[in-house]
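Just one protein chain is left out here, and the rest sit where they should.
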Amino acid sequence: MERVPSKIVEVKGHLIDSFILSQIFDKIMDLQGDFEVIEFRIGKLKHEHSYAKLMVKADTEDRLNRILQEIYRLGATPVEIESVKLEPAPADSVLPDDFYSTTNHPTFIYVDGKWIEVEDLMMDKVIVYYPKEGRAICKPIREVKKGELIVVGEEGIKVVPPERPREGVGVFDFMLSKSSSEKPTSSITRKIAEDMYRIKKQGKKIAVVAGPAVVHTGAAEYLAKIIRLGYVDALLAGNALAVHDVEYALFGTSLGMNVKDGTLTYRGYRNHMAAINEVFKYGGLKEMVRKGRLTKGIMYECIVNNVPYVLAGSIRDDGPLPDVITDIVEAQKAYRRLLKNVSMVLMLSTMLHSIAVGNMLSSHVKTVIVDINPAVVTKLMDRGTAHAAGVVSDVGAFLPLLANELEKFGSVKGS
Amino acid sequence: MERVPSKIVEVKGHLIDSFILSQIFDKIMDLQGDFEVIEFRIGKLKHEHSYAKLMVKADTEDRLNRILQEIYRLGATPVEIESVKLEPAPADSVLPDDFYSTTNHPTFIYVDGKWIEVEDLMMDKVIVYYPKEGRAICKPIREVKKGELIVVGEEGIKVVPPERPREGVGVFDFMLSKSSSEKPTSSITRKIAEDMYRIKKQGKKIAVVAGPAVVHTGAAEYLAKIIRLGYVDALLAGNALAVHDVEYALFGTSLGMNVKDGTLTYRGYRNHMAAINEVFKYGGLKEMVRKGRLTKGIMYECIVNNVPYVLAGSIRDDGPLPDVITDIVEAQKAYRRLLKNVSMVLMLSTMLHSIAVGNMLSSHVKTVIVDINPAVVTKLMDRGTAHAAGVVSDVGAFLPLLANELEKFGSVKGS
Amino acid sequence: MERVPSKIVEVKGHLIDSFILSQIFDKIMDLQGDFEVIEFRIGKLKHEHSYAKLMVKADTEDRLNRILQEIYRLGATPVEIESVKLEPAPADSVLPDDFYSTTNHPTFIYVDGKWIEVEDLMMDKVIVYYPKEGRAICKPIREVKKGELIVVGEEGIKVVPPERPREGVGVFDFMLSKSSSEKPTSSITRKIAEDMYRIKKQGKKIAVVAGPAVVHTGAAEYLAKIIRLGYVDALLAGNALAVHDVEYALFGTSLGMNVKDGTLTYRGYRNHMAAINEVFKYGGLKEMVRKGRLTKGIMYECIVNNVPYVLAGSIRDDGPLPDVITDIVEAQKAYRRLLKNVSMVLMLSTMLHSIAVGNMLSSHVKTVIVDINPAVVTKLMDRGTAHAAGVVSDVGAFLPLLANELEKFGSVKGS
Partner (left out) sequence: MERVPSKIVEVKGHLIDSFILSQIFDKIMDLQGDFEVIEFRIGKLKHEHSYAKLMVKADTEDRLNRILQEIYRLGATPVEIESVKLEPAPADSVLPDDFYSTTNHPTFIYVDGKWIEVEDLMMDKVIVYYPKEGRAICKPIREVKKGELIVVGEEGIKVVPPERPREGVGVFDFMLSKSSSEKPTSSITRKIAEDMYRIKKQGKKIAVVAGPAVVHTGAAEYLAKIIRLGYVDALLAGNALAVHDVEYALFGTSLGMNVKDGTLTYRGYRNHMAAINEVFKYGGLKEMVRKGRLTKGIMYECIVNNVPYVLAGSIRDDGPLPDVITDIVEAQKAYRRLLKNVSMVLMLSTMLHSIAVGNMLSSHVKTVIVDINPAVVTKLMDRGTAHAAGVVSDVGAFLPLLANELEKFGSVKGS
C-alpha cells in the first residue's frame, strides 16, 4: 500500500444525518478514488458530533489531489494541515489563475498556525487576506485591487457545511421535504409566522425581497402591515415594486386597474407613468413622504418606520425612479450592506432579485421562497442551504394569510 | 359577376362587439374567398342586435361550399334556407361519413319548414333527429344506434355563437382580459362570490369539479363549508378527491401529513390505504355517513345535504372506492346527467375532470377555473365560451377566501 | 440502561453513499428516539457492502415500536427475526385493520424460518401469503378475497432500498442531480439512446407511456420509427393518443391542423371525430391495419411489429375507440400485465398515465420522464426510485433527436 498515493483526512459534525459523510464518499467514488475508514465515532447522543478519519487513495498523485480538493469543499480537512497559499492579484480586477472560488458555507483559512474565519462570505467569490489586520475577507472580482493577497489552491481551507436543523419547530423542519404546490397553505403560513416571530424575539433581523406581483395581486397593503408590525428590517427590490406601490397609493390602481374592484380606470394606462412623474416632481420617495404626498403603502411604511431599502435598476425599468440605483455594481454593494447579519429572508415573487440575494447569503441564513411558478421555487431552493422553505402559492393570497397570522402575535417593533 | 359562384347569407346579433362579424370576414379571407356587404344595420341602441347580409364569392363552387360550411358554424345562415340533410347510421356506433360535428354553441336544425333546437348540446358530438317526436338530440358516437337519423353536411343548421356579457357586474365582465397570475386575488374572489350568490338567488344551479389538491392544500373544510351553505348543486370528481377527503376526515392527514400542523404521522403512509379499506368495510360512503363513521368533510356534506355527486374512475386510482364508477363510458353519462341545466361551473385544480366537464358544457355556461398552473387555466379557457374566468392561484389559499366571502352572503339553501 | 426499551437492528448495503443509514438515523431522531452504534463496518472496496448494528432506544415501548416500524421500511431488520404476522381478510376487498402497506422496494417476508420474496411488487398495496404454494404476492385491495392471508404489522418484513447506480455510464448516472430545463438536451438524449440500446442488447424490455402531445407536437412519426427499430416492447397509453395518431395517419392533421405545414384544413374540426368513426366502422385498430385502411403511425407500427399495447379509458375521452378498455380496474390489470419484467420505462408527456405506471413499478426499474412542465417531471421523479432521469423538454423536439440517435445504433429487433 505504500506505493499508492494517499492522504489522511478527517471530518467532524452531524456526519450522517446531515449527509456530509455520504457526500464525501460519493465524491471519492465519482472521481474513481478509493478510501479506507481508519476511525469512525458516532456521537453517542444525538446532539453530539460524529468524527471520521479516512485514508483517501487514488492511482495517481494527480487524481488524489483532485479528489482531495473536491472533498475539502465538503467539510473534510487533512490531518496534517498546510497553511493556505496566497498570491497577489496581478492587476485590478484580475485574479491569480489558481484562485480559490468560495462556497456559501462558513469558511476558515489556516494562516500562521491558526484558523481565521472568512468575513462577508458569499458564493463564487474570492478570499483576500490582509496580513496586517490578520483578517480574511470575501470579495467579488471587481473589487480586487492589484497586489492584494488572494487565496489560491484548495489547501489550508476549512469549510463547515450546514447541518440539518433539528429545532423541532418552525417551517424549516416542517418543509424538509421538497417544495410542492400540494402542501397545506394555511399551516405552512402559520409556521412561517411563528419562525418570524421567534427570530424577531431573539433580536435578529429579517429581510424581504419583493417583486411587483405583490402589488398586482392586491397584497401591497398586507406587506405594508407586516412592515408596520416591525417584522421587516430591510427591503430589497427593484424599480417596479416601488412604481406600482406608488401608483396604488396615489390612484388605487395597478397598471390602470382598480385593485379594490377590478374595474378599469379612465386613462388608467397613464397611471404608472404618472406615478413615476410624481416621484420625479418631488425628487424622490422620501421627499414625497415628508411633504405628505405619499401617505401609505410599502415604500411609505419603510420610510416612516426607518426600514432601510435598496431599489436596484434593471434593463426593463420604466423611469426608473430617482431612488433607484441604476448602476448594478453599486446596487450589489448596497444589497450586500443591507444583508449583513440578516438571519432570515423572505423572497416574494421575484426571481431576478431573489437570485441576486441568494448569491449573497451564507448557507445558514433561513430562506422562505414564495412564488406561483414551481420552477422558480426549485431553482431558488437549490443552493445547498439547510434552512430553505419553498411555498408554491399565489402571493396575493399568501400575504393576507401571513399578515393575519403575524397580527395575532402583535407588533415586534423595537425587538 | 353572374359567372362567379356566390351565395347570399345573413347574420344577426351583437355582430361587432362580440367579434362575430370579424370572425366571418376572417374565415372568408383565410379560405381565399371574397365578399360584398349587401346590407348592414347596426343596432341603434347597444342592446339592439345588428344585422348583416353578405354575398360570399369564390372562384369555384367547391371553394364556395367550403367557405359557406365554415361560416355557418360561426353564426351565418343562408337567406334561402335548405332543410337539414339526414342519413341513417349504418351500424351501432357508426356514423354516415358526412356526419355534422357539433360546436358547443346553441344549435338549431331546419326540418319540415321550421327550426328545432338541438337538446343536450355538447361539442364534437353528432345530432340525431327523431321524426316521430320532432326532436333533435346531441349524442356521442357510442350511443348512436343503427338506423337513427344523423344530421349530415352543413346546410340547414343554425349556430348561435355566444355574445360578450354586458351585465356590468360579476367576475365575467371583470375578467374579459386574459387570465393572469398578476391579478388582485382578493377582488376576483369577491366577484366570484357575488356571481355565485346572484346565480343561486335566481334559482339556478352551480356545479363544482374538484381535484385532490383541494385536500392536500388544506382547503377541504372550506369546500365543505361552501357545500353546507348551499352553493353547490352537484360535485364532479374522481376517486382521489374522495379518498383524500375521507383520509383527512378520519385521520386528520393528507398522504400521512397532519394538515393542521404539517407534522408527519406515525405509519401515516398507511392512512390513505386505511381510508380506502374503511370505505370498503362499510360498503360505501353513504353507509359510512349513515352509520356515523364519516362525520365531516366534502363527501359528508354532499351526502347530508343531498348534493348529488359522481366519482369517475381513472387509471391512476388507488382502490378505487366502491362509490367510484369504474367504467368511464358510464361515468361520462353520469357526469352529463349532473350537468343538465347547470348555469355555472367551478373547476378547482383538476385538469382531467375539468376537460371532461368542459367538453360536456354549452358555451353559455359560466365557468370559473382555478389552478396554480397557468397552462391549465389557458387550456380550459380556450373553448370559445364567452363567460369564463381564469384564476391562476393556489386553491389552498383561494378557497378560504371564497368561503369567507360566501359566508358574508349567508346560506342559500333552498334557493 | 436495562430499563430503557431498546432493540438491536442491523442493516447491510451501500449504507452511506446511498443515504440509507442517514435516513435511518434521521427517522430515529425525528421520532425522538435514540441510538447507539454497536458495530459498523464500511466495505473496504467500494463494491463491498457496509454493515451496521444499532441499538435503538426510546422512552416508552410504544415509541420504540413506532420507530422500529418506520426504520424497517428503510431497510433495517431486527437481529432476532420474528415471523411475519398474517391475518385473514374479513371479506372480499376488505383488509384486516393492521394490514401492511407496501413500498415500491423489493420486499421479503419471513415465514417458516425463511425469507420469501414478494412477487409483483407495487407501492401502496398489500401482501397476500399462499401457504400451500409458499408464495407471497402483492395485490391491490379490490383483488383481495375473503379469507386470504394478509400480512399485518411491520415485523418479519425486509425491504431492500435501491442503491445509487454506479455503472459509470448512461443517463441515470449523469442525471443524479435534479431534473432541470437548463441541461444540455442533445447530450442527455444521446445518453438515453445509449441506455436504451444497452438494455435491448441485454435482452431486456422497454415500455413506453405516451400522451397525445406526441402527435400534436408533430413527433408521431419519430415514435413510430423508434417502435419500428425494435426499441419498444410495450405501449401504455389512453384513447387520445390512438385517436390523434389515427387522425394524423388518415388525414395528416392533428385536431384539424396540417402537421406538416401548420395550415388549417377544410372542415378539419371534424377530423378527429371522423377518425373515431373510421375505427368504429372497421371494428378496431387491428382490423383497420389488416384491411389496409391504417398504413402508418404509432398504432400501426405496434400492430405490425407485434408490440402489445393497452389503451386505458378516461373520463375526458372522445369516443372512446372500441380498442379502449373502458373499465379502469380492468385497464389497470392490463397495464400491470404489460409492465411485468420491464427494465426501463419512457414516460412521454402524459401525467395521468405516467403516474398510473409509476405506481405499478418496482423502484429498480429505470425511468425516463419527458415533459415540458417541470412540476410534472418533479412529481414523477419523486417516487424514491434510484434510476430516474427527468428531461424538461418539448416532446416534439426531443423525439426527433432520440429517434436520430437510436437510428445510429440501428435496429434491435429480435434482441
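Residue numbering begins at 1 within each chain, and the chains themselves are lettered A, B and C in the order written.
Convention: contacts are C-beta pairs under 8 Å (C-beta built on N, C-alpha and C of every residue); 3 or more make two chains touch, one makes a residue touch a chain.
Please read these numbers as outputs of a predicted model, since none were measured by experiment.
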Query raised in the report: Which listed residue, A:Phe19, A:Phe35 or A:Phe99, touches the chain dropped from view?
Result: A:Phe99
Query raised in the report: Considering the whole complex, which of A:His353, A:Lys366 or A:His387 touches the chain not shown?
Result: A:His353
Query raised in the report: Among C:Gln32, C:Ser186 or C:Ser411, which residue is in contact with the omitted chain in the full complex?
Result: C:Ser186
**Report entry** chain B residues that touch the omitted chain in the full complex
**Finding:** 16-19, 21-22, 25-26, 29, 34-37, 40, 42, 44-46, 164, 166, 178, 181, 374-375, 378, 382
**Report entry** Those residues of chain A which, in the complete complex, touch the missing chain
**Finding:** 30-31, 66, 69-70, 73, 90-91, 93-95, 97, 99, 101, 124, 126, 140-142, 154, 238, 264, 266-267, 269-270, 272-274, 276-277, 280-281, 312-320, 322, 326-329, 331-332, 335, 352-353, 355-356, 359, 373, 375
Requested in this report: Name, in rising order, the residues on chain C that touch the hidden chain in the full complex.
Outcome: 174-175, 181-188, 191, 213, 216-219, 254, 257-263, 372, 392-394, 396-398, 400-401
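Convention: only the chains that are shown with their structure count from here on.
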Query raised in the report: Which one of the chains is closest to the middle, using the mean of its C-alpha atoms?
Result: C
Query - Centre-to-centre distance between chain C and chain A (centres being mean Cα positions), rounded to whole Å - result: 37
Report task. Averaging only over C-alpha atoms, locate the centres of chain B and chain C and give their separation in whole Å. Result -> 33
Query raised in the report: Distance-wise, how many Å sit between the C-alpha centres of chain A and chain B, to the nearest whole number?
Result: 45
Query raised in the report: Listing for chain B: what residues touch at least two other chains?
Result: none
